[in-house]
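Working notes for the structure below.
And then chain A:
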Amino acid sequence: MAKTYVSATINGESAEFLCETQQTLLDVLRDVIGLTGSKEGCASGDCGACSVIMDGRLVCSCLVLGVEAEGTTITTIEGIAQGDKLHPVQQKFLEHAALQCGFCTPGLIVATKALLDENPNPTETEARYWLAGNLCRCTGYDKIIRAVMDAAAELRGETVG
Partner candidate 1 sequence: MPTVVLASGSAGQQFTGGQTEFEVEATNFRRLVLELERRFPGLGKQIEESMAIAIDGEIFQDAYAAELKPNSEIYLIPKIGGG
Partner candidate 2 sequence: MNYVDSSLKVVGTRPIRPDGVDKVTGRAVFAADTHAAGMLWGKMLRSPHSHAKIVSIDTSKAEALKGVFAVVTAADFPDIPSEEAFVGEGPMNFRDLALNCMARTKVLYEGHALAAVAASTQAIADEALALIDVKYEILPHVIDVEAAMAPDAPILHDDMFTAGVSPKPTKPSNIAKVVTFKKGDAEAAFKDADVIVEGVYTTQPVHQAYIEPHACMATYAPDGQVSIHSSSQGHFMVRAYTAKLLGINMSNIRVNPAEIGGGFGGKTLVYLEPIAVALSKKAGRTVKMQMTREDVFKASGPTSGAWMSVRIGAKKDGTIVAAKQVLKFQAGAFAGSPIGPGCMCGFAMYDLPNVDVVGYDVVSNRPKVAAYRAPGAPITSFAVESLMDELALNLGMDPLTLREKNAAKNGTKTHYGPTHVNIGYTAVLDAVKAHPHWKAPLKEGQGRGLATGFWFNIGGESTAQVHVNEDGSVTAATGSPDIGGSRASIGMMVAEVLGVPATTVRTIVADTASIGFTHLTGGSRVTFATGMAATQAAEKVVEDLKRRAAQTWDIPVEAVEWKDGAAYPAGSNAGAFEPLDLAALALKAGRTGGPILAEVSVNAQGAGAGFGAHICDVSVDKETGHVKIERYTAIQDVGKAIHPSYVEGQIQGGAAQGIGWALNEEYIYNAKGQMENAGFLDYRVPVASDVPMIEAVLVEVPNPRHPFGARGVGEVPIVPPMAAIANAIRSATGLRMPDLPMSPPKVRAAFDAAG
């Protein structure tokens, strides 16, 4: 089967790859490009472990075809930190112990960044509904939501240090 040549911007860098028509963006990220931070939990768009931001929109990369990435700008978990400087969302997840096994964490962090990019001052309810597409089986979501609210406050400049 002939492969399609695709070029996109991934985490701020230009990326080029070949993919089969039926390969999802998640397959491409993980198996073609080698960015394994996005995870496959269900391959049906129900768990959010594969969340990436594509042209400013939060998507499940398992529901996007690799070929659809042509010309788009994509941010994955690997692009959230700036070099060795963690994003406040990542830092707050660590401080609040908002992860246990860590498998859902990349998707949650990407989804949280997408939330705060759109709504810098969410209520707890708004945060919970926005993140309802990211399943976590370990934490019961309590510390995750605390981390999200704390990160939002920090990004708004409301907390010191």
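Regarding selection, all candidates are chains of the complex that A comes from, given by their letters.
Here is the rule we go by: contacts are C-beta pairs under 8 Å (C-beta built on N, C-alpha and C of every residue); 3 or more make two chains touch, one makes a residue touch a chain; residues count from 1.
Remember, predicted model here, so these are calculated numbers, not experimental data.
A.B. asks: State which numbered option touches chain A in this complex: 1 or 2.
C.D. replies: The answer is candidate 2.
A.B. asks: Under the touch definition given earlier, write down the residues of chain A that touch candidate 2 in their complex.
C.D. replies: Touching candidate 2: residues 1, 20, 22, 27, 30, 34-44, 46-47, 49, 76-78, 80-81, 86, 90, 93-97, 99-106, 109, 125, 127-129, 131-146 of chain A.
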